[in-house]
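Only one protein chain is missing from this complex, and each of the others stays in its spot.
Labels for the chains are A, B and C, by order of writing; each one numbers its residues from 1.
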Amino acid sequence: MIIVLKIGSQEDEIQQVVAAVKKFQYEPKLIRGVERTIVACVGDERNHHTLESLIVLPQVESVTPVQKKYKLVSREYQAHDTLIDVAGLQIGGKAFHVVAGPCSVESAEQAKETAQAVKSAGATLFRGGAFKPRTSPYDFQGLGVPALEMLREAREKTGLPIVTEVMSPQDVELVARYADVLQIGARNAQNVPLLAAVAASGKPILLKRGVSGLVDEWLLAAEYICVHGNSKVILCERGIRTFEHACRNTLDLSAVAVAKKETHLPVFVDPSHAAGRADMIIPLARAAVAVGADGLLVEVHPDPAMALSDGGQQLKPAQFQQLMDELQPIVAAMGRQFAGA
Amino acid sequence: MIIVLKIGSQEDEIQQVVAAVKKFQYEPKLIRGVERTIVACVGDERNHHTLESLIVLPQVESVTPVQKKYKLVSREYQAHDTLIDVAGLQIGGKAFHVVAGPCSVESAEQAKETAQAVKSAGATLFRGGAFKPRTSPYDFQGLGVPALEMLREAREKTGLPIVTEVMSPQDVELVARYADVLQIGARNAQNVPLLAAVAASGKPILLKRGVSGLVDEWLLAAEYICVHGNSKVILCERGIRTFEHACRNTLDLSAVAVAKKETHLPVFVDPSHAAGRADMIIPLARAAVAVGADGLLVEVHPDPAMALSDGGQQLKPAQFQQLMDELQPIVAAMGRQFAGA
Amino acid sequence: MIIVLKIGSQEDEIQQVVAAVKKFQYEPKLIRGVERTIVACVGDERNHHTLESLIVLPQVESVTPVQKKYKLVSREYQAHDTLIDVAGLQIGGKAFHVVAGPCSVESAEQAKETAQAVKSAGATLFRGGAFKPRTSPYDFQGLGVPALEMLREAREKTGLPIVTEVMSPQDVELVARYADVLQIGARNAQNVPLLAAVAASGKPILLKRGVSGLVDEWLLAAEYICVHGNSKVILCERGIRTFEHACRNTLDLSAVAVAKKETHLPVFVDPSHAAGRADMIIPLARAAVAVGADGLLVEVHPDPAMALSDGGQQLKPAQFQQLMDELQPIVAAMGRQFAGA
Partner (left out) sequence: MIIVLKIGSQEDEIQQVVAAVKKFQYEPKLIRGVERTIVACVGDERNHHTLESLIVLPQVESVTPVQKKYKLVSREYQAHDTLIDVAGLQIGGKAFHVVAGPCSVESAEQAKETAQAVKSAGATLFRGGAFKPRTSPYDFQGLGVPALEMLREAREKTGLPIVTEVMSPQDVELVARYADVLQIGARNAQNVPLLAAVAASGKPILLKRGVSGLVDEWLLAAEYICVHGNSKVILCERGIRTFEHACRNTLDLSAVAVAKKETHLPVFVDPSHAAGRADMIIPLARAAVAVGADGLLVEVHPDPAMALSDGGQQLKPAQFQQLMDELQPIVAAMGRQFAGA
């Protein structure tokens, strides 16, 4: 921590800060400048109590942390990329994965038909919502347990492992019986009890960034899962909320590049939720591959105009095939290959 | 819903849209303009399936809802202000309420001392965190159940009803045994299972706006609680995340004015979390009163520099007294009076 | 400047940074922590070359400025409030000023009628647009010089000094012949040649904050004007662009409180542009008074529904009278009085 004192602080005021720093078991080092005095506080900021509260002292101008708050997810802690095994697939390595499927599971037929279609086009995991966190109580809330059964059938038919969202700590055990990967949605990106509960399941976790989550907050959410003993975390960027409304959210590919540098965890991109409109998914998916993402999450529906949720951002199977065709040369240009090839 | 078709749409394309609209049981009305055709779709958008998915049709330029999605919380549904009884206090009427207390309950003494101090200064409810949703797993997470016991002691000593946060559906029953008002924090503003669980408790709910929550989303979160049979919802604005970092968040008093116009629910303001710095709380609290808020939520700690969480934004008891002194003439200018006077 | 080095930096890498710091004529002070080394750089950051470029050195983790960049506008430079004389009125003291008038000057009659009306209600300055910066080239661009003549007539009739916007350095001399206060609009908040040109006019300047301007950038724009020898700057908050669209912009009253603390310049608030809707102007204006603003800028039009620009946010004269009536007790509660009373 770096504590900058106000211009004109008196010696006794300086010593008061020094004493407070010692009380919190940091070692204070004084730097006396022309106008100001600075107190550099030596000590591990993750183990010691934060000094940020000292900002309330009238002689203190600012308190700035020096360390990052996350540890287990950082490249300093583990330099090499984490590989996550999902039903025999390796996520986080050279192979590029595409997770595809409908926003909501609407029927056994819809699930199986979509799973078959995305598998043919090269997807390696199947996604579908059973429990849907919706903005309005009047919107379709998902079919719940029957949808989980439909996902199981789709897996039996196609062999594709299942990614599905869990919204409540009480449901984790249930959903984990069906899912190969548990998804934490953007609305639950800082739901601490839920992060602890999914960690305890031992399953791989696909962790969406919050709709206004800082990269640091996203990595700290992953740190929560790791601290609870589960390091099988796949990060997923899905667009952030900004002033711009040409698309529903603003896809933040800088965050992907920063996350790839800062952590050893795989990073996926969800262009469907970022764009909120089907016509932008292909160019954004190409960009996601090129920025260095390890995989994509794409919504596909047999008949988007009739979908029970988020129809506007779902691709038809033929459009999904086009997506995969356009991605192929970019994946190759990045020195990777489709896992499903 | 208003569906705008693209320039040059052919008659069969127009009829395709008309047919889709009828299929969803809206009545389509065609308006043929110079360049474009518009399909106005008559029907209750809350009961019928959404037409927004029709945006995927190639001839559709835009689909715009006409109705608001919320109903029970709206002034159209109930014109007069909702009054909420909390242990004999009336919230939402002429009386202006100040809820005060520490960010975290740290000890029985800290809780009692602070409760006594804020009561003397005119606060009518006591707040304190037992379960703390923190950004980092290495930050103080709250004392949990012992903190609930300390809050109970503080209530017994001072008579002030208790407001405290609940973070998980599983904890609702427990926390409801101690609390007079259950708080939903900003990170849980769209935690649907939690909204349902607190609704079922029958307790008054203090519902914080999400850190990037639209006013519409905030009101729809309240609608979730009302739909589950509990209309005792106090809305609370606590600052939104923007590009500006002079304060931790940007207090959005326009949202308070809009909420007061759109809904019949009481609206509180939390200047402590909005500012994230103690020196801005008094002016922002004055502004909150003047914009028309029904109450305030203010963090007070006997020794903020030593606080275990968010020390930088907590007022000392003497500063809280100053706050109440400065608010008094503004409260009077608004034709109201302090509930604790 | 505080330079934090990466974990594991070698002695020669540390000395390379020390040498670079000396080259830029700062005095480096080394703090060796458990994991990291920090170089505190002593020297006036405003006179010396910035060290921020040193971030490109591979051993550097972060470079953080310690000083604020503005100087002449700061409370450290001048502790007491600046008073600005506008045609005999004092701005920045106890008196509270309301500047009112139409978005655009549309005719001599409209200008005179509105000026008369706002004067009767207690406004002390008259505003009206002659040169209008519009988002679209197809929108009304203002009447130009004839509008300036109409403003002059309105001043002759009512005695109210004139505030009007200037958009181009070439027009400054012209506009300054008519205006008592030159307004810099939000779109020109960082138009450096224009800031220099208005400074040279010697006129008082009303400086709007940029639509996404940081408080620091706003104060630095004022600093540009002061550096060019003109310290008669009135700051004006007018809403910032955020994700929220219930109002056109988000009025940021925290920025007003921060600006009042950081600078000695008067700070006004423009609730009309912040809200973009007439029904929110009165509550936001009350809040602006209560937060501590020194004045308001309010749009008033005899017939807003027929206005040539921004009709949706203009008050009718009767609504303006209501605004003044509602403000009066808040102004009094703040220990101030209307300048026009």
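Heads up, the rule we're going with is that a contact is a pair of C-beta atoms (placed from the backbone, for glycine too) under 8 Å apart; a residue touches a chain by one contact, two chains touch by 3 or more.
What you see is a predicted model, and the numbers here were worked out from it, not measured in a lab.
When the whole complex is considered, the residue among B:I14, B:I38 or B:A176 that touches the unshown chain is B:I38. In the complete complex, the hidden chain is touched by one of C:K157, C:R187 or C:R336, namely C:R187.
Mapped onto subunit C, the footprint of the missing chain covers residues 20, 46-47, 49-50, 52-57, 63, 69-71, 133-139, 141, 167-171, 187-188, 190-194, 211-212, 216-217, 220, 223-224, 227, 241, 277-278, 304-308, 310-312, 314.
For subunit A, the residues touching the chain absent from view are 212, 214-216, 240, 242-247, 250-258, 260-261, 274-275, 279-280, 283-284, 286-292, 329-330, 332-334. Subunit B residues in contact with the hidden partner, per the touch definition given at the top, are 2, 4, 7, 29, 31-36, 38, 40, 42-44, 62, 64, 66-67, 76, 212, 241-243, 245.
One rule holds in what follows: only the chains that are shown with their structure count from here on.
Centroid distances from subunit B, each centroid being the mean of CA atoms, peak for C.
Subunit A and subunit B have Cα centroids separated by 26 Å. Per-chain CA centroids place subunit B at a distance of 30 Å from subunit C. Centre-to-centre spacing of subunit A and subunit C amounts to 38 Å, using the average Cα coordinate of each chain. For subunit A, residues that reach two or more other chains under the stated contact definition are 212, 241.
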